[in-house]
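And then subunit A:
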Amino acid sequence: QTGEIRIAQIHSKTGPLEAYAKQSNVGLVMGLSYATGGTMVVAGKKLVVIEKDDQGKPDVGKSLLAAAYADDKVDIAIGPTASPVALAMLPVAEEYQKILLVEPAVADSITGDKWNRYIFRTGRSSSQDAAANAIALDAPGNVIATLANDNAFGRDGVKASKDFIKKAKVVHEEYLPVGTTDFTAGLLRIVDKLKSEKGRKFISVIWSGSPTPFPKIAEMDLKNRYGIELATGGNILPAMVAYKQFPGMEGALYYYFGIPKNPINDHMVKEHQKQFNAPPDFFTAGGFSAAMAIVTALKKTNGDANAEKLIAAMEGMSFDTPKGKMTFRKEDHQALQSMYHFRIKADQAYAWGVPELVREIKAEDIDLPIRNKR
Partner candidate 1 sequence: MLQTENLTVRFGGHVAVNAVSCAFAPGTLTAIVGPNGAGKTTYFNLISGQIPASAGRVLLNGQDLTPLSAPLRTRAGLGRAFQLTNLFPKLSVLENVRLAVQAKAGAGLDFWRIWSDRRDLLEKAEQVLEAVALTAQRDADAASLPHGDQRKLEVALLMALEPSVFMFDEPTAGMSVDEAPVILNLIRKLKRDKSKTILLVEHKMDVVRELADRIIVLHNGELVADGLPAEVIASPVVQQAYLGVSPKEEAV
Partner candidate 2 sequence: MSEPLLKLEGVHTHIGAYHILHGVDLVVPANQLTMLLGRNGAGKTTTLRTIMGLWRASAGRITLAVNQDKTKRVNTKRVLDITQFQTPEIARGDGGGVAYVPENMGIFSDLSVKENLLLAARGARTVDDMDTARLEWIFGFFPALKKFWLHPAGKLSGGQKQMLAVARAIVEPRQLLLIDEPSKGLAPAIVQNMITAFKELKAARTTILLVEQNFNFAKQLGDSVAVMDEGRVVHSGSMQALAEDEALQARLLGLSLGAHG
Partner candidate 3 sequence: MTTLKDFDWKPLALVPVLALFALPAIGSPSTWLTLTVAGLAMGLIIFIIASGLTLVFGLMDVLNFGHGVFIALGAFVAVSVLGGMGSYVQAGSLWLNLLALLPAMLVAMAVAGALGWAFERLIVRPVYGQHLKQILITMGGMIIGEELIKVIWGPQQIALPLPPALSGVLYLGDAAVEKFRLLCVLVGLAVFTALAWTLNRTKIGLLIRAGVQDREMVESLGYRIQRLFIGVFVAGSALAGLGGVMWGLYQQSVTPQMGAQVNVLIFIVIIIGGLGSTLGALIGALLVGLMANYTGFLVPKVALFSNIALMVAILLWRPQGVYPVTDR
């Protein structure tokens, strides 16, 4: 073994997800530095990070990962940003028998039926998101219509949240194509379904990509006209600007810099503010967590990057992150973690709608099913 541990971060540095990847990389670098006390050395071995750009394309990601393992001789790979890329990458980790730490791609099947034992995930899964959101919304008498992307992301999200909704009633599922520009028709269909219902009425939105339906929902003034409220998860800060128009909106989110209270998060917020004059965002926390997971594991193996050793160390391993403690579940290597039930406050000091913590949904509150075939 050399005196180096080589880590590849493969993510969508260019393409529509570029901004996400940037955040993720900043978080990773910051996290590695924090975890190694600024030395970038673990158990006497230097950590070397190689960045690679999958451009958001599954085939590119797949070949980059193979090249990283074979040509660049990396021991551990981290990434990617997009779920389709992740799914294409999974078999490569198995072929080369090396660790792939998935962050932040969310598709359930990554730790579900497409999983293999070399795959770990620090990022949240669609199910975790959906479960947390469902818990925030799930009260007797609530009536819910979902609005989601008409793709795997949206459909899986709706399916998962329906699994978690026990007390409320889901009356309608609306799927709209990615790239929809005019949401009038879809929203009218939802209104038609909801307006005659009794109880608190929600549109639960599971949406990724631009344009988003939020401006249109705000414009249509559904709350005053029909008493229909919006519920959705968290997002990156620029996307939460639209939330400002929905003070009082509730939902669950994965990360917002003002919410978790722990020294790591404090450090990250301070450091990020110092370096970039802005608070860290959604994906920064993810990158940071991945770094923490890797360093913790390497410390456990005493610097041995052999995949089998790492797997043994990481299964069941708990590690600290800006979101508090996470634990890799033994069965599917998914990091179980807290989510946050929030309520939006319109605060003039911020450009975005500020999510205020209602309650922390602890990992043990989420009964996350194991979906792989292990």
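We adopt the following convention: a contact is a pair of C-beta atoms (placed from the backbone, for glycine too) under 8 Å apart; a residue touches a chain by one contact, two chains touch by 3 or more; residues count from 1.
For anyone wondering why these and not others, all candidates are chains of the complex that A comes from, given by their letters.
Everything numeric here is computed off the predicted structure, so don't read it as measured data.
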Task: State which numbered option touches subunit A in this complex: 1, 2 or 3.
output: 3
- request: Under the touch definition given earlier, write down the residues of subunit A that touch candidate 3 in their complex.
  value: 16, 18-19, 22, 150, 174-177, 179-182, 184-186, 188-189, 192, 210-212, 214-215, 218-221, 225, 236, 238-239, 241-242, 244-245, 351-352
